[in-house]
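Here the complex is missing one protein chain, while the rest keep their positions.
In order of appearance the chains are A and B, and numbering begins at 1 in each one.
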């Protein structure tokens, strides 16, 4: 629920004082029973999370500074609610250290890995500082009937080659256009790897991205481009580029959408695409998508490709609570070994088939 | 305080709107000065936590879905408030990895290790998904005058052999009977270890438990049984069984209670018992318990046994705030080396005596 009860209380209580401030406590707890089968690999049944919407706990607020200006903060933590742990962040937009195995999974505490920002906004737009989504991520989730959650997630996100800044970046400075531009929207972000000057990796993890779009009535279309420096070891510099375009058209009986991605890391290319639709039926919604991602290493090597069909249904018990089911069927070829449900124990073999069922409940507050 | 102030505010502010939703922020901060003496080992004085009630910070809420249905969430983190750290969870109901020493204690962040669930409830009961208490835990705490907290904790819990799911399980699906069955209550829980199929340990950490009881007027009695697969290494499979029964009778001047446990891990048995009482006096309560736990490895080996007396007093300064003192005296025999205060630096020697004092304050909100 976007409008927090606590914020309501604050506004009500403020009474005759100016009602210009609020603090909102918000969150989502989404639990999924998931079954994954792999054609030449193991299967697994598990309780996981975020099958429909990403589980989270957050605190946010906005202060009216007068003169059309406002200041805001947003602190949002990911929740692994199947076991109560939090989720890690990434402090420098570079590959995580190779000591991951030294950290016991059960010890992972809450971090504001999803978003941790402070903003100043006015008629000229918004400047935002901290950890935030990258511009190059948004088209992947906005133009995905499954919103990049659960077994139905666009295969582009599951196979993408662009690493630490594919979804979010730390140490970012972002600018957002104001909301009154006749449907035109846009954002630009610069993020820092924060390495010392002089070393070979001085710009590793530093990059830029932008996204511009137009939403009006039933139509929404956007394009995003980005470039991140990638220099994990001496002599291995390789620019990371993540670019995509997406569009949707709401016909009433159905909302059609599609996206296309052209990514690269040095001389390796990635190509992704999705077409899908949402069909409203009563208190529910049918979700359908086909997506694929192909990695093109060049040099005569094979191009590993993963292709996925996904079909789902969401039934809303209220605005805040829904139950849902999703089925996804993935085919690997040319050396790909992607799973229909990344993160589950037991990966499929090379060129295997993988399918997954999600059955879950999403409750927001 | 069970009824949150913030929830109150929300309900009041909602005013003419339907007051059917709430988000509650709740918690306990309980700090204890503890002295532990061991007859042939070191002693230690420390500030610890949770001597009367477990320290915690939580967020919970319920949404009325109409037609007798409701949806709920519950996120509750353990607090190590003597030093500000959180507490780890366990993601797969199996033994924690052997890399514990690689994690510095001061880095442990908050996790919702105590409970992390989403529920649907109706006239037919409640289905609950996530990390939760196991059915086989409840009799140990409900029928313990010290509520499994502090130096007085039933020795069954301190010595128990049943491992990762003795208190809670992650990845659980639980069912609870509705509350209108004339005092009859019950729950069933299935939890998943989430290992890949085909491996020797495919069912490690997967298990089931149930608990049924009857509470009416001064009487409360319950039984719980459980079985968890335990297969940490090839060729070492050993079922974990944790079973117990408990009862209490409230005579007004005193509340008598007792519990008995019969546990096993493969061919090793554990037998535990407690008798105790609570005596109300004015704004306070005297607490008294005798408990013991014996491990029976069989094969002609000795049966390590720990026997503990505990006496305490709680003085309520208000409903939310209490001060308390507890004294516990433990005797080890047949090779046992249990401490009256597990977790304190310096363990007692084999067959040693161990005693502990708790002096603390519990504040809830």
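The working rule: contacts are C-beta pairs under 8 Å (C-beta built on N, C-alpha and C of every residue); 3 or more make two chains touch, one makes a residue touch a chain.
Just so you know, these numbers come straight off a predicted model, no measurement behind them.
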Return the single residue from B:33, B:173 or B:221 that touches the missing chain. B:33
Kindly state which of the options B:114, B:231 or B:363 is in contact with the chain not pictured. B:363
Pick from B:43, B:268 or B:329: which residue touches the chain that isn't shown? B:43
Out of A:43, A:81, A:117 or A:136, point to the residue that touches the absent chain in the complete complex. A:117
Listed residues A:55, A:170 or A:305, member touching the removed chain: A:170
Touching the missing chain, which residues of chain B? 4-6, 8-13, 25, 27, 29-31, 33, 41-47, 57, 79-86, 101-111, 317-318, 320-321, 323, 344-346, 360-361, 363, 365
Missing-chain contacts on chain A, rising order, are 6, 9-10, 12-15, 21-23, 25, 59, 61, 63, 65-66, 69, 71-73, 75, 77, 86, 88-92, 96-97, 99-100, 102-103, 108-118, 120, 129-131, 170-173, 192, 194-199, 202
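Everything that follows uses one rule, which is that only the chains that are shown with their structure count from here on.
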Take the average of all CA coordinates in chain A, do the same for chain B, and state the distance between these two points in whole angstrom. 37
